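One structure, pasted below without further comment.
With one protein chain held back, the other chains of the complex are shown just where they sit.
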Amino acid sequence: MVLTTQKESKAIALNGDEAVALAAKQCDVDVVAAYPITPQTIIVERFSEYVHNGEVDTEFICTESEHSALTCCLAAAAVGARTFTATASAGLALMHEILYVTSGCRAPVVMAVANRALSAPINIHCDHSDSMVERDSGWIQIYVENSQEAYDSIIQAFRIAEHQEISLPTMVGLDGFFLSHTLENVSVLPDETVRKFVGQRQIPLVKNHEGKLVPYKLDPENPITIGPLDLHDYYFEHKRQQEEAMRKASEIIRKIHDEYANISGRRYGNGRVDSYRLEDAELATICLGSTAGTVKTVVDQLRAKGVKAGLLRIRTFRPLPVQDILEALQNVKAVAVMDRSCSFGGYGGPVFHEIRHVLYDSGTHPHVVNYIYGLGGRDMSQLLVQEIYRDLARILETGKIDKSIQFIGLRE
Amino acid sequence: MRGKHPLSITIIDLEKNKVKKLIEVRWHGRGGQGAWTASEILAKAAILEGKYIQSFPEFGPERMGAPVNSYTRISEEPINLHCSVYNPDIVVVLDPTLLKTVPVTQGLKENGALIVNTKVSPAEIRKKLDLKTGKVWTVPATEIAIRILGRPITNTAMIGAVARATQIVSLESIEKATNKRFPPNLAEKNIPIIKEAYKEARTG
Amino acid sequence: MILEWKFTAKEIAEKPELFMSGHRACAGCAPATVHRLILKAVRGPTIATNSTGCMEVTSTIYPFTAWKIPWIHTAFENVAANASGIEAALKILKRKGKLKHEHVDVIALAGDGGTFDIGIQALSGAVERGHDFLYVLYDNEAYMNTGIQRSGGTPFGAWTTTSPAGKKIPGKPQLKKPIADIMVAHEMPYVATASPAYWIDLLKKARKGLEVEGPAFLHVIAPCPRGWRSDPSKSIEISRLAVETCVFPLWEAIDGEYNLSAPSKVIALRPERKKAMEEYLKTQGRFRHLFTPEFKHIIGKIQEVVDRRWQKLLKKCGMA
Partner (left out) sequence: MNTQEKKSWKEIPMAGVCWVPSTAYLTGDWRTYRPILDSEKCTRCMLCHIYCPDGAIAWKAETNEMVFNYDYCKGCGICEVECPVDAISMKLEGEG
């Protein structure tokens, strides 16, 4: 992992929301449409300031709902604009219908999600229930660990979403409050560097009803029809195309991440998964988002004690980096999957579903257990992480799993 | 190989393995008194000195007058932690009335420091809170603020006191961060407050 | 490129069919006529967007499209948000020098379900924000696409599958929502009503709506033979009767100033020309149950509502 040190880079103090807003500004977004919701609000506030102070040339639509916010972005993207929105929790849930429409229309909208719990009861704090619900919506999903990565990922997200081979909407999840409202060191690239990196919006070609190969955008010169009634004779084929774009995205995400590392000096694993001290690890946890930072701290402490502990952070949950997961865990003997959301009535949380499913093909079949944690912003302390590793050690020692799925940090 | 694992017999002492040179500050104030702003200015001053920082509020619906916390982390190395502060090195109390209702010393490290806005002496505070270890600092922040600003806004004064008590950031960096954070007319008044509090803070 | 107003019959006939033949609307579908006519009123490069509904479905059954101009559909309740996004994109792309055209018009088309009911939030928001677009409501007074369910646009007493002509409740017990007045209350620059029977009036209003800067709202009555249980050949005739009976008067409000349009003004000036509601109702099977001894009194009530609303309108137009 290449880390630029403080002295080499221009670090400023930004919270996650501010970092996202700044990144979107530097990407020269054409249309931003958004609606305020805690803990995303700072993003729209900052962006409004940029617009009102003339620091960015963007049409900013303050919509009357998140449903319209995403619709505006989708429609603007269909005209050929670069678009951005941000939301959280109930706002994302209200967008649900349009999330599918956006990916189905292959509109490369970029969205920041300040991850927050879903009601009821109402709760403004972090968990991943909001975006996990949308894992099958056809959006690329990136979960970030800190404000720096939030900044870097938004910039990468435009390249990923707008890549002609992909042309899919991309969601960047940053943990509500833990990142959205936490001031951290963020190294910021010069405007010009970012602009050069993201470049102009790319638009793929399609065959229209006049038999011409035309840009995929609403252009009076080259008319196209987007969003028709698609029945059993072709709908399936269109969904297969979406799946193909997702599959291609995996490699392109890695390439774009490498390219970005060249201009920034910053890397997050291979861009899809970020392994921490996993090479010779026997015990591993798997998680998404800001919790990974706390886990890393504990891993360091454990390593100092001679415990072979490691961490695998999934950065792109969609597309799921199946090969990376298999490779990263090939020597691990016991795995704890941490889920910051609950799949009620299911067998564990959504990340657990995926990981255990992937590991079925591993041949090594490590022990895999699941911890549901941190719902509604419940803190995941170092002590709790330590408890998980202690459980893993016990499983390894005894070869027995008492409970495959547990809630941690909960009063029983 | 599933042999005996070190973890099965050892309970880790987190304290001993704490990331070196990480300082955690907890700010106590009331909604509207600027505890979050204070934690932010301290963090921004530290970043000017090339340090790694975090600053975050207690994540709750903040309401005017209600007791609120905020936090600052300052470190020589990148900060990975993204959890609450449980054992602060420094506790800062913006409003003396909080001492009666809020357990401000909870989790404070044995060798930590408590910094209180009050007219009374550090010894009296130590006695009142039954605090046996660590350091206690006091500063008459309300008085200073009223004298210079004309209003009892104590957050900037407390930053000055923190700088004096801990020496984690220089007064110069705090001045720079304050100038950046406030519009000129406000910065102009707050900087003398910080300097005055730096001067008047005392320990015992 | 701004085309001049050319709305004589022959000039209309010479304009291209931007809403192409081969669409699969029912025989005698007035909304289809409305779509054709609206697109005959465009003045240059135009992008259209439809909400989910009959016309969206019948005009774009994949892989076919009846739209010669660029067109997008995304969902049911958000056509005004589509228009907002399109308009904002056109604006910024123009400002950044990335648009080939000097100006591109935006038309949003939606039925009554997508406007009175599920789409009113997005519509209200888009109008409040002042996006420059023409919103065309083709009102066939029920959810026809799903098979004739009542909407906020369904008139009092009308049969639909969710307001059946029961023994106890004969048709829809509520009044039609005064949607165009609601839009006028937004203080938007242009609101008008139209009927395809009065095609010149319709074309002129559509063109005005496009030319006005900011949002314009055009409410067009559009009989649906299938849902109204009417003779397909009578769709235009019924849309004329709607005006002649004052159940659907024609007017426009420019910057909130109401004015009756010629076909309704004639009636205002010569009230004896106002036809009885019965004449209108009897053309449509959806009102058949009202012509029974048991429910005949409801026709009187309908007439009362129509008269009251007509008088209110006359006041607004300074013609009471």
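The letters A, B and C name the chains in turn, as written, and every chain counts its residues from 1.
FYI, a contact is a pair of C-beta atoms (placed from the backbone, for glycine too) under 8 Å apart; a residue touches a chain by one contact, two chains touch by 3 or more.
It should be emphasised that the depicted structure is a prediction, and the values quoted were computed from it without experimental measurement.
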In the intact complex, which of the presented chains make contact with the chain not displayed? A, C
I'm checking contacts with the chain that's been left out. Which of A:P39, A:G91, A:G104 or A:G293 qualifies? A:G104
Touching the absent chain when the full complex is considered, from C:M20, C:V57, C:V266 or C:M319: C:M20
For a quick check of understanding: of A:G227, A:G269 or A:P350, which residue touches the chain that isn't displayed? A:G227
Contact with the hidden chain, among A:K196, A:H238 or A:K255, goes to A:H238
Where the missing chain touches subunit C, by residue: 9-10, 12-14, 17, 19-33, 36-37, 59-66, 68, 196, 199, 225, 231-237
Where subunit A meets the left-out chain, the residues are 104-106, 167, 204, 206-211, 216, 224-228, 230, 233-234, 236-238, 240-241, 244-245
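Everything below uses one rule, namely that only the chains that are shown with their structure count from here on.
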Across the interfaces A-C and A-B, which one involves more C-beta pairs in contact? A-C
So which chain is the furthest away from subunit B, centre to centre on CA atoms? C
Chain centre separation in whole Å, for subunit C relative to subunit B (CA means): 64
If you average the Cα atoms of subunit A and of subunit C to get two centres, how far apart are those centres in Å? 43
Can you give the whole-Å distance between the Cα centres of subunit A and subunit B? 33
Over in the complex, which subunit C residues touch subunit A? Could you list them? 45-47, 49, 56-57, 60-65, 67-75, 77-78, 80-86, 88-93, 95-96, 98, 100-101, 104, 121-122, 124-126, 128-129
Subunit A residues touching subunit C - in the complex, by the definition given at the top: 30-31, 33, 57-59, 61-65, 67-68, 71-81, 83, 97-98, 101, 105, 209, 218-221, 223-231, 233-234
Per the touch rule above, subunit A residues touching subunit B in the complex are 3, 6-7, 11-13, 15, 124-125, 145-146, 175, 177-179, 181-185, 282-283, 290-294, 296-297, 300-302, 304-307, 333, 377, 379-383, 386, 389-390, 392-394, 396-397, 399
